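As you look at this complex, bear in mind that one protein chain is not there, while each of the others sits in place.
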Amino acid sequence: MFHLLDIIGTIAFAMSGALTAMSKKMDAFGVFIIAFVTAVGGGTLRDVMIGRTPVGWMLDLEYVYVICIACVFAVLFRKKFDRLRTSLFLFDTIGLGVFTLIGLEKGINIGLHPIVCIALGTMTACFGGVIRDILCAEIPVIFRKEIYATICILGGVVFFILKSFDFDDDLLYLTTSLVIISVRLMAVKFKWYLPTFENK
Amino acid sequence: MFHLLDIIGTIAFAMSGALTAMSKKMDAFGVFIIAFVTAVGGGTLRDVMIGRTPVGWMLDLEYVYVICIACVFAVLFRKKFDRLRTSLFLFDTIGLGVFTLIGLEKGINIGLHPIVCIALGTMTACFGGVIRDILCAEIPVIFRKEIYATICILGGVVFFILKSFDFDDDLLYLTTSLVIISVRLMAVKFKWYLPTFENK
Partner (left out) sequence: MFHLLDIIGTIAFAMSGALTAMSKKMDAFGVFIIAFVTAVGGGTLRDVMIGRTPVGWMLDLEYVYVICIACVFAVLFRKKFDRLRTSLFLFDTIGLGVFTLIGLEKGINIGLHPIVCIALGTMTACFGGVIRDILCAEIPVIFRKEIYATICILGGVVFFILKSFDFDDDLLYLTTSLVIISVRLMAVKFKWYLPTFENK
């Protein structure tokens, strides 16, 4: 079940990458690479920083195949995505929850401090998008507009609070994902933003 | 022989980096760094992702010396490069072939799947240029225009097909390089491009 959600998240992230790349008029290779780094870039960065090498996608080709299919799909239906926007947004939100949990878990497995685990969860979920934006020569969107990473941090905090109450693992994962997903839906619906600061 | 070609490729990549940096009006340090990352950035990224650390150039200073010399040469003859364009293009194409093979080999050495090895070959040959473009705040040229990475992928596929027929190692390397080099020459001569996709 969890694995299925991971795949759904990967598809959503890859598609968002492919759509961004097409809007930048990249060629087929560019579209694939941007889709790829959007989907696995966060996890790759995490693996490199904690020394878990070769990085994840090199040992489990399923991600590579899924991203290829997502790319083909994104290219074929590129003019229909306005209608698919809601589904894509939902998938992306599932990805946000699942990827955060995967990142948290990797940190816990090697005994890192909760604060570092939360950073790893946020990195896994959000930094694929950061690398995508850098490769498109843009200031990363999560630094400017959307409240996105903050939700992962919040999810991580909830995770460790529940864990300290000895929650059962399944329940722990379920609750954390639901918190992330529902806060994200609310953030978009009610247009929540983080403050910015004028310094001039 | 192979080592000599590796050095020729390194020189070509370093010079292309130095020329790009000068056209961006960078200072001497910037020129050196851009030359350096263009030449060894792809291999460094590969080494970091497969956990081969300290990364290659830290253990074999020859690359550092060669890049320094290439930089000095590029600065001194910077106004003459229009005339050297054909040589530089040929050197760059040799680099493309050799670097792809080196990347493939590193992946095979640690037992990774052929698809991942092809990714590592492409990364070694092409991602120095990607890092160069990011440091110059540009969308990487290989995502937009030139058919370049695709040739490395093609070379990798040819490599594994031949390997499955139990080709002798020397012949395997030679054939793969020749495929990469000749397809690249044809791609430029006949102006082959990958498709792009309008999504607006």
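Just so it is clear, A and B label the chains in written order, and each chain counts residues from 1 on its own.
Just so it is clear, contacts are C-beta pairs under 8 Å (C-beta built on N, C-alpha and C of every residue); 3 or more make two chains touch, one makes a residue touch a chain.
For clarity, every value in this text was computed on a predicted model and none was experimentally measured.
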Among A:V48, A:I108, A:L174 or A:V188, residue touching the chain not depicted: A:V48
Residue touching the undisplayed chain, where the options are A:I8, A:I108 or A:I134: A:I134
Interface with the unshown chain - residue positions in chain B: 19, 21-31, 33-34, 44, 48, 51, 53-55, 58, 61, 64, 75, 78-79, 81, 134-137
Where the unshown chain meets chain A, residue by residue: 48-51, 110, 112-113, 115-116, 119, 130, 134, 137-140, 142-145, 147, 149-150, 193-200
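The rule we apply is simple: only the chains that are shown with their structure count from here on.
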Distance from the mean Cα position of chain B to that of chain A, given in whole angstrom: 30
